[in-house]
Structures are given as structure tokens and as C-alpha cells.
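A single structure is presented below for examination.
A single protein chain has been omitted from the complex, and every remaining protein chain is retained in its original position.
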Amino acid sequence: MTNTADFAPRDFGDDFSRPAGWLSAEDITSARGQLPLVYVDAVPVRVDEAGDVISVGLLLRATDSGHITRALVSGRVLYHERIRDALLRHIEKDLGPVALPLVPASPQPFTVAEYFPTPGITSYYDPRQHAVSLAYVVPVRGDCVPQHNSLDLAWLTPEEAVSAEVLAEMQGGQDVLLRQALSHVGRLV
Amino acid sequence: MTNTADFAPRDFGDDFSRPAGWLSAEDITSARGQLPLVYVDAVPVRVDEAGDVISVGLLLRATDSGHITRALVSGRVLYHERIRDALLRHIEKDLGPVALPLVPASPQPFTVAEYFPTPGITSYYDPRQHAVSLAYVVPVRGDCVPQHNSLDLAWLTPEEAVSAEVLAEMQGGQDVLLRQALSHVGRLV
Amino acid sequence: MTNTADFAPRDFGDDFSRPAGWLSAEDITSARGQLPLVYVDAVPVRVDEAGDVISVGLLLRATDSGHITRALVSGRVLYHERIRDALLRHIEKDLGPVALPLVPASPQPFTVAEYFPTPGITSYYDPRQHAVSLAYVVPVRGDCVPQHNSLDLAWLTPEEAVSAEVLAEMQGGQDVLLRQALSHVGRLV
Partner (left out) sequence: MTNTADFAPRDFGDDFSRPAGWLSAEDITSARGQLPLVYVDAVPVRVDEAGDVISVGLLLRATDSGHITRALVSGRVLYHERIRDALLRHIEKDLGPVALPLVPASPQPFTVAEYFPTPGITSYYDPRQHAVSLAYVVPVRGDCVPQHNSLDLAWLTPEEAVSAEVLAEMQGGQDVLLRQALSHVGRLV
């Protein structure tokens, strides 16, 4: 999770055409200060025939100030949306319509990332809100094309992904979450 | 999760003395129709020296119409509250201050129960709201005393807990969640 | 796990052509009475686009006495073989070479089934041996063809799979393991 400016178009945009009962942008801004929001984090990976993780996909984005950041696929779960549908929607939004993600059969996440608006309470930080994010490793089989708000999608080996340079470009504790994902799949370096 | 009448005092009550920024009862009613809420479900268990589950604790409650229902420990995660603190708080609220729960070291839940206001989308149903509930098995070592809104706390063996009579007294899919908990600890009957 | 007669050709057969250092049939018979063996159990499933389990694949076999039994994919992990390679090998052996299994990226099993030669210690029983089996749900995307020692492969909905008739045809506690797998993917009925 990065700063509001980066994320706002992505998170808010798809709400505007929702039926009555869905939150307006103002309402969600208000809720963000009063309730924990439900999020999903997806770590896109390529796997070999035996399921072993070969590479990890990280999105590249530019902040307003021109810094390059790297991010996992991440976003809010909407009212009346299943976790698995939220995963599909956010992966399609970030990796394009033919990424062919293999959403896990089980809802058990590998961890729960608790993003607090106050740094230091957990490993995760989001100045905008308190988000409780269910984190999944999601193999993708198809062609991934970074979408509008991303400059690129880089596929890195587990070794490359946990290099100090790459981790330093991640925000809000997603560097920790990435390493947890690699730990979970037995590829912690 | 049972019906609003049963749960409202418990869920809303602890908000009234919160500092500014916390949701009023009206605000949460509004949010309940627009956002998924973050919940925790705890299955209280007694374990033997080797960690094997000996019995499961189920709360007995009476509905307005006089029916007896059985329930797991369940409740909302508050703004700026960690999952593990929410577990502690709800267990203390339902089982008393000397239950001595052993909150799991890992945030990985055994499952995520998605309670929808529409029946049939998942195994879980909550007419009041869309709640995404992280479910944990929580051993308790101390004395458990059912609190104000419960008639009793019954400790049942896994075999007793999954009897048709007991499961029929659970609501909103908590019978399924209980069986999932027993499945997770290797005590599915 | 079914009785020795059923399983022996499958379990022993692939050892005969192994390089020096692999166990002979006599050696493994001896080891079976003295050491717990490492096994894998795979529950083959079909999933929809969102990863939701649609159906479960159960093997049909005939015992020497002519009874029909249903079984999961199950087998021993060989010396110097990775868990994920053992999963691939046993799935190919039972479902054929074009089943296209999606072996999980993570080695974390949904449960560990401890098959004891003495009934009643755990939910699992194997008269031949003490086996510690790592259990995984494995989506398959390709064509599955039951192999030599199976009569058929039946794809059942979760509801059909947990019917009393089907569960009664499973042996050694695999009925429990199947229900645990469905519980893990949120499809416990």
C-alpha cells in the first residue's frame, strides 16, 4: 500500500458506477477513519511444473514526486464481494484480462497483514487507513500486461526480489509481506 | 453470528465510551450496509498436555422468542485494534476475565468465514451485514464464566459438539465453522 | 490407503528399477514395521475461474474380494525425492500423464494424516504400516484417465462426495481426510 495519491484512482474509481448502497468517495473517506477495511494482497508468481516458484511479479509505479516504487497487487474488498472475486478483480485490474490467475482453492491466507495508520504497531503501515489484508500467493499462467497506473511489471527471481535495492522500493511494509510470501512457499533466501 | 437483537448490545455497547473518531451506533448501522466489516471468530477449546483438543466451549443464549441458541465467541475488530487484541477482548467479554486464553502466535487463521447478508453465497449468513471473519481455535486454561448476555457455557467433547442436536442450535453457519475448526485440529468426527 | 493387496503393485513397483541404495521389496517390508514412512495424500479437484472447488476426483478400485472402494491419490515419498515431485509422480501414476496438476506453491499441507497400524489412535488407519502423510488439495486442469489399478475416476460435487454412500466406500480414514480437504477449501457440507 502506497500513498493515497497513487492508490486513489484505482481503489475509488470502480465504485462510481455501483448500484445504490455502495459507498461514495466521501463516505469511504469517512469510513477510513473509523473502521478497519477489508483488503486483499496478492503476490503474483510464476511456477514450474512441480509448483515451485520461479519468479515473482512486482508492479512498478511512479509517485507524484517522481520516485519509482514497487508494489504487490492490493486492493479493497467491496460490499457483497467474495474474497476470491476481489482477488480476481484486483489481479485483472493490475495485470490485465489475460493473466489467467490461479486463485487458491482455500480461503486460508498465508498471513494477515494489518496495515495501521500509525507506524510501528505492526510491520505494515498505511497512512490513509487501518486495513486488514488477507494475503495470498497467486500463480498466474497467462500474459500479464501492466495497466494504466503502472509503468511496468517486473518478473524477478526470489533471489532478485529480496535484494536490498528491490525491497527498498517497496512501501508500507510490502517488503516484509513479500518476504513472508517467499517464506511460505519455501523460497526465503 | 446470530440475529441483530441478540448481538446488538454486545457489539455496539463497547463503542459508546470510545474516544472521538470511533463510530456511533448510527454510523456503524450505515457502514454495515456499505462495507464488509472485519470480524474474528474464536472457537474456545480445552486441550490435554499434548495439545489434543478434549472439549469445545459453546455459549448458550436465548433469543427474543425464547429459543436456545449456541454460539462461538465472535465479534467485530475495532478501528486501530490488532486482530490478537480483538480476540482477547471478545474472549474476555464472553468467557470472563480469568479464562486465560492462549491467543495463537500466528495471525494465519484456520479459515476465513465470509458472512453475507444474502443466504447461499457462502456457508455463512448474517442478515445484519457482510462480515469477513478470521477464525481461530483458542485454547483456554482458566476458569470460564459466561457473561451477561449468555445463559451458560457448555463444554462438549468433539463428538458431542457435532451431534445433530447441537449443530441445529447454531446459527448463521457457525455449525459449519465449528466443524471446520474440529477438522483443522484433527478431531472431525 | 487401502489394503496391501491393492496397493502393493503401485507402491513397490516403481522401486525395482531404482539405482543402488533404493529399498528392495523385502527391505521396505521390514522398514514398514519399524519406522514411520513419509507419504503424500492428494485430493484432486476441479476449480472454477475464481478457484472455487466444483468437483472432487475419487478413484474406484476393486478389492480382491470384489468390493468397490474409493480412494484419494496416495503414495510413498521416495528417498531423495521432494514432496512436490512425489505429488506429481503419484498424480501422474493414478490420473495419467496429461492430468496437468497444479501442485501447490507452498509445502504447508492442509493437514497431516497419521495412519497407524492400530485403529483408534487417530482418524486414520493402515494395517500395513505407520505412515505420516502430508495432505494437499491439488487442482487438475487436464484430462484425467484412471490407470491400471483403478476401474474408474469419478468426479463428484462436494455434496455428492460427502454422501454417506460415498464415504462408506473409502478406507483407512480417507473419508475423514476428504471431508477435511473440503473443509479447508470452504466446501464442507
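The first chain written gets the first letter, and so on, giving A, B and C; residue counts start at 1 in each chain.
Here is the rule we use: a residue touches a chain if its C-beta (ideal position, glycine included) is under 8 Å from a C-beta of that chain, and two chains touch if they have at least 3 such contacts.
None of these values were measured; they are calculated from a predicted model.
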For the chain not depicted, the shown chains it touches: A, B, C
Residue of C:P107, C:P127 or C:P146 in touch with the missing chain, whole complex considered: C:P107
Residue among B:A25, B:L102, B:V145 or B:A168 that touches the chain left out of view: B:L102
Residue of B:V73, B:L88 or B:A113 touching the missing chain in the full complex: B:L88
Touch residues of subunit B, complete complex, unshown partner: 45, 47, 49-53, 82, 84-85, 87-88, 102-108, 110, 137, 139, 184-186
Those residues of subunit A which, in the complete complex, touch the missing chain: 111, 122-123, 176, 179-180, 183-184, 186, 188
Residue ranges of subunit C at the interface with the undisplayed chain: 21-23, 27-28, 31, 33-38, 77-83, 106-112, 114, 116-118, 121-122, 130, 132, 134
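FYI, only the chains that are shown with their structure count from here on.
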Copies subunit B and subunit C touch via same or different residues, half shared test: same
Whole-Å gap between the CA centroids of subunit B and subunit C: 34
For subunit C, residues that touch 2 or more chains besides their own: 184, 186
